[in-house]
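Please read through the structure below; I'll follow up with questions.
The complex is shown incomplete by one protein chain, all other protein chains being positioned as in the whole.
In order of appearance the chains are A, B and C, and numbering begins at 1 in each one.
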């Protein structure tokens, strides 16, 4: 089968942010081809976006329903192989469900859905259909995140005792949603975002990262959830105490009112023998700390890294890779798995690695529990 | 009065760590002269330490009680002007009380006392006698900590909304107290340290730093206090949610099992207009963040800093100052205030700046509240 | 003209490094489509690479000459619009010349050619044909490099007085060319690389970066050029004193035996009012220094940056962009200029920005002069 995997996009028209990220991520490795899209619920807008992207007019649709129907009618190899859903949270469930029910694999932006029921329904559908479903918790796509995961899995730092995961941003320090800013508007609107603001938008990334790297599950949480900008409808800051299933303790915080912070996702993990520290804004370095020995700067491309790490880096040491490359890792792995399905082949284990619908359900549960704990004035709640 | 201020030391004999720190800090600026000491409760050991320090034999005592009595008998100007208490926590109260009752000013290591009752008794005595009392919460002695405090006081970053203060260390990642290590032994021994381990030893520094810089008071806390090394008798890790009296939210954590961390006290403060970040291990930089403007690296010695900052730095930009210089700032200010008392003069306001007995009482209350909240399984407790 | 710009690639078959970089860079923005290639001078190998890339068999050629001839025979809109040359230095001239002579635009890897004569011949051809020619001095594609350039152009740091540009690598610290390593082999082989090793491979990047950012020309150089690994045939380390045409002084060094360095291209520029510092390995930050004011951390996506900067960044602040994105900027700008040619339109000035054949000639001259000065035992030589 000598062809690229074919993608149809839902959402991501002119003016959107994340749609273009998905397109660049999908394009980077030359494995995926954008063949169609329903870029906007406004057919005219959708058309304009299709032109921008040099798509055949006949493959630019006015709604996701139209796209799924019409594409299904095309022969395999011509029709899209999967959909990529890049709409706001409240428009994840509809297209995902319809795509799955019509035999299309799915890539979906996070959080998985508007509420827990939707999320669980999607998980059920994925299990039922056997279709592939990737959730773009893109931060786990970074090579040094893989390295950290493997070092813990191989007991290099000993049993994990403490985890600090943080995600400070500052862009909602003012009431930006009262201006024209589209990104701020839907993210702070309960009818589009769901029950959580910052905790849903970025808190779930932090939760996902911590569980992915440590291989542990958060067992209980105790949260202080706040809205610090007057008149905002959802939380913009949350501080959470964590207990993990192995007894480790932790802190998770997410904030969108940390003035002057950009996109400061970071994690520190301490085991009995050593510690790991990683910062998303300098993603090619993993700081490895030891009891009474000098710390080490693990770097992509330097020395003996795990095969899982090497499989997710493209260029030599000192040639920085960033956000788009990490995002592209998810698309590349997903495309390899789709291709394997189409060709009835196996994929090497290091590439069978992207966040799934189950990660999405877990993220939705996390959202529910922190909001519940926050309302209960910080009591411990089991996950 | 052309003479140095005269110091007598209690504790700090051979093998001690903090005693020598106090001596270096006191010596640095040429304002203070060590004239006598009771360096150990073992008279022979005390004598040996006196020899190391080139003290007159007659001024080296076998107990603090002996020292206070005999020094009191000497004429003013010959006798010590103040005592410096550098013993473990359970031996703070005795000498401090006796010194105050006999008319000596006091410098005391932190935490102030073994328990809250002792702490409050010392505060009462200080108020009653009008004597000066400095508590060596030395981290507030750093120039860029002064700068941060003044920037907030002058509303440069707007109303404070969030505070993250952290103090990770790794040196107690193993059961070091089972070896011969003296520092580990008393710090993990409830009969010497009091009801708290890490929270008392370093958590109080974090609390003090946060309140000093922000000018806010912690109003309520919700804590998860743990002992992660098997068989240890006191806490070695604590994670605390904070609410401040102006409504700001926060996190404080202190840990001595964060493997590979050295002495990582750090604070981040976010206001409505900007943020501040300071790391004790790189103390000459204050990172100042702004909403949608480039962040700035404030540095000791560069540009227009507050007089309070300038008064606490000794050398030009790019000549790093460290822990001992910050510690020395407390001694220098204290010595200036003692001199002013002796000479009936005024001290410039920028030098009337050292932690007091009241900071010590506050620290003890903090210890009590976090331990109480930890035992109550993380419920909000008012300070 | 609703279609992507069509690229044919010369070189870059299986096992090559830079070919894949060019392909990812070209693909990222969805403006360019790879339609054909002569990936190897071995037709069978070329075919295999074509399969990897999902190309139509009929468009995979066994030689660049075949490709240029056959593509020329295809109608416009179907045939390639430009060639991308990613072969070793000694195979730049042949395909570039033939492409230009047959009406194809060219992207070529650096250095421009094997020797100065070839370089000047290509410059002549470009001028004669009016075709577009981009040289992938990719490091000038970084957004913060644009910002630095514009700040100097707008006199923000005053007249430039001093420039330090450095490019340390460590990968040739051992005699790697004696192993099977292909990259090391051709780069240290005078018959493939030309008269210079490190100075050609990376020294020219440093020269190009310094002149691009400052807007100055290097007027004279005084060089110490060495081969520090026994038996190596070309230089692996060079230290060069610089004088610029405005009187500024400088240092340029390039090294491939700086053990432990990755790809440490960095530049520091000092003017009468301030300084700039940029590190390729942390490319999203530009450190801006001032006389007696705090330094500032300019960051992609934060605050008011020049339009030239903004035009070369794709994602918000704190989402790191890297080497491939900078490389892609060159391809994206080149593609926009090719499209404008095809459509007889104008391109906005901020996008008319990629290194040209003239930069390539200048780089070749630089190589000749530093080698000449090195042989003359460091005497000043005019550029």
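FYI, contacts are C-beta pairs under 8 Å (C-beta built on N, C-alpha and C of every residue); 3 or more make two chains touch, one makes a residue touch a chain.
Just so it is clear, the structure is predicted and the values come from calculations on it, not from any experiment.
Note on the undisplayed chain: of the listed residues B:101, B:117, B:262 or B:348, the one touching it is B:262. Among the residues B:77, B:103 or B:322, only B:322 touches the chain that is left out of the figure. Checked against the full complex, the one of C:26, C:222 or C:330 touching the unshown chain is C:222. From the options C:41, C:129 or C:173, the residue with contact to the unseen chain in the full assembly is C:173. Where subunit B meets the omitted chain, the residues involved are 2-4, 17, 20-21, 23-24, 27-30, 34, 51, 53-54, 169, 261-264, 280-284, 299, 301-302, 314-325.
Touching the omitted chain from subunit A are residues 288, 290, 292-299, 302-303. Against the chain not shown here, subunit C presents residues 157-158, 161-162, 164, 166, 168, 170, 173-174, 222, 224, 226, 228, 237, 239, 241, 243, 249-251, 253, 255, 257-261, 268, 270-275, 288-291, 295, 377-380.
Operating definition for what follows: only the chains that are shown with their structure count from here on.
The chain with its CA mean position farthest from that of subunit A is B.
Both copies, subunit A and subunit B, contribute mostly matching positions to the interface they share, with over half of the numbers common to the two.
Computed from the mean C-alpha positions, the centre of subunit A lies at a distance of 34 Å from the centre of subunit C. Subunit B has its Cα centroid 44 Å from the Cα centroid of subunit A. For subunit C, the set of residues that touch two or more other chains comprises 299, 302.
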